[in-house]
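All protein chains of the complex are present and in place, except for one that has been dropped.
Let's look at chain A:
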Amino acid sequence: MTVSKTTNDAGPAPRVSSGGQPPQRRATKKSYSMESLKGTLAKIVLLGLVDAFAVFVLITLFLSQSWVILAIAAGVTLLVNWIYLRKGGLPAKYLAPGVFFLIIFQVFVVFYSGYIAFTNYGDGHNSSKEDAISSIQLTAQKRVPDSPAFKTSVLKQGDELFLLFTAPDGTVTMGSTTEPLSEVTDATLDGTGKAVSVPGFDTLNFAAIVANQTAILDISVPASDDPAQGSLRTADGSTAYAFKPNMVYDAAADTFTDVATGDTFTDNGQGAFANSAGETLTTGWKINVGFDNFVRAFTDPDLRAPLINVIAWTFTFAIASVILTFSLGLFLAVTFNKEDMRGKKIYRVLMILPYAFPVFLSGLVWSGILNPQFGWLNQTLLGGAEIGWLTDPVLAKISVLVVNLWLGFPYMFLVCTGALQSLPNELDEAARMDGASAWRVFRSIKLPLLLVSIAPLLIASFAFNFNNFNVIYMLTGGGPRFEDTSRDIGSTDILITLVYKVAFGQGTGRDYGLASALAIVIFIIVATVSAISFKQTKALEEVNS
């Protein structure tokens, strides 16, 4: 008999039985081609939608003249169409969607982190040198020393933000970054004489001002069309001052000159303009700095001692968490592994409740219980004591471990119970017959067998706790802070919370380069530890088998 040629070429070659069944076969073939038509239609529609979106992206990229990304996006679009339109290549059809996201948001992110770790990317080093130069010219304006304070409201029309100023003499003016100041006559004033709204514009309330803070800080309303006239700016969305430019760029010499002092600033090779005294202009640009971030992390006096403390605590925290949760979990599993015990199920359900409770909430709830001034533990249980559960360096570490024990023991309990129950009963009986005590049976027979199946989970648990951001950040925020550094680093900070604070923390400025370098350090540590311990467990398996 002949095998009909199908577009279906899944994995193993179709087995065709020798005894053909002609009538049945015809019937199923018909329904198959019907289904196939439906499938083809669905495929065309889905692919059409994807392509439509891709074309939209390509056009946007073309308009923004990002040629490299445009080329990559076009390549990916062609690849996707090729995968789904050609005959064959079935595995690719099933893998493509997942792999697409995996490559962009996992693989690319890994490499991009590696790249950022070798740059000085961060606040003040965000962009190219050309951008930095034009930005310095625009922003290097100094507040006029005797500038009056203009009461300010922030308005919005469409997507553009406007500032509404009330001068000390009551004159009301408004403007935006693109529109120079103009006088307004139909503004509404509040009780203090401050203009708060203008017809046709929305006034931003305090919450909206906070949410749009960076955009508002960027607004610089030119006093007139002539840039030399300076501008009005606000730092907080409620008061504005007059600013005048004070930096002049000399393209031929590649230097900036301070109009007021006559100081010249030259490219210092580190992504910034510096004068002879070594002072730099705040706006610099992104350059590759080699291993500088790694070197800085371990040599900068402001960073070295705290960082070493943090690394030591990260290891302590991860290892102690695994040991504590595993010990308690195993102890409970053994305790409740008794068939004729009543109420076992109730205990079990109640005990896994912490595991079902969302992690971020656990940290916050415990921070309330342990709060030194108002917490329930000090206030009620200890009758008004003021023990610094979260503010004393040692106690804070203990608190973090206890809370993590609370979070983690149910998991270990479940896992150990499962593993214990899968051990054959004969082992136990045989050992008892030979006269071994219950402890001896556990210690020499059950535990080693248990470890074979649990060890990989313990390693996974270590890797997880090594980056257990939520518990630390929600409970203590990393505090109490170290006293020997100006940075926001504290005794319960682990590496991942440090990465987050360095990259997105308030106060110290964002340093993406350093944060990525620390992330790479974490990656190396976790990968090394996992690789070594997986090898060890393989050895364990061989010993037992």
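To be clear about the criterion, a contact is a pair of C-beta atoms (placed from the backbone, for glycine too) under 8 Å apart; a residue touches a chain by one contact, two chains touch by 3 or more; residues count from 1.
Assume contacts and distances are computed from a predicted model.
The listed options are "Heme-binding protein", "Sugar ABC transporter permease", "MBL fold metallo-hydrolase" or "Diguanylate cyclase", and the UniProt record of the chain not shown names that protein "Sugar ABC transporter permease".
When the full complex is taken into account, the listed residue touching the unshown chain is A:102, out of A:55, A:102 or A:382. Of the candidate positions A:132, A:310 or A:499, contact with the unshown chain belongs to A:499. Listed residues A:191, A:262, A:278 or A:343: the one in touch with the omitted chain is A:343.
One chain of the complex is left out; on chain A, the residues touching it are 6-8, 10-12, 14-17, 25, 28-29, 31-32, 35-36, 39, 57, 60-61, 64, 66, 69, 90-91, 94-95, 97-99, 101-102, 104-110, 112-113, 116, 121, 207, 211, 328, 331-332, 335-336, 338, 341, 343, 347, 349-362, 364-369, 371, 373-376, 379-380, 406, 408, 410-411, 414-415, 418-419, 456-457, 460-461, 463-465, 467, 469-470, 473-474, 477, 496, 499-500, 503-504, 512, 515-516, 519, 522-523, 526-527, 530.
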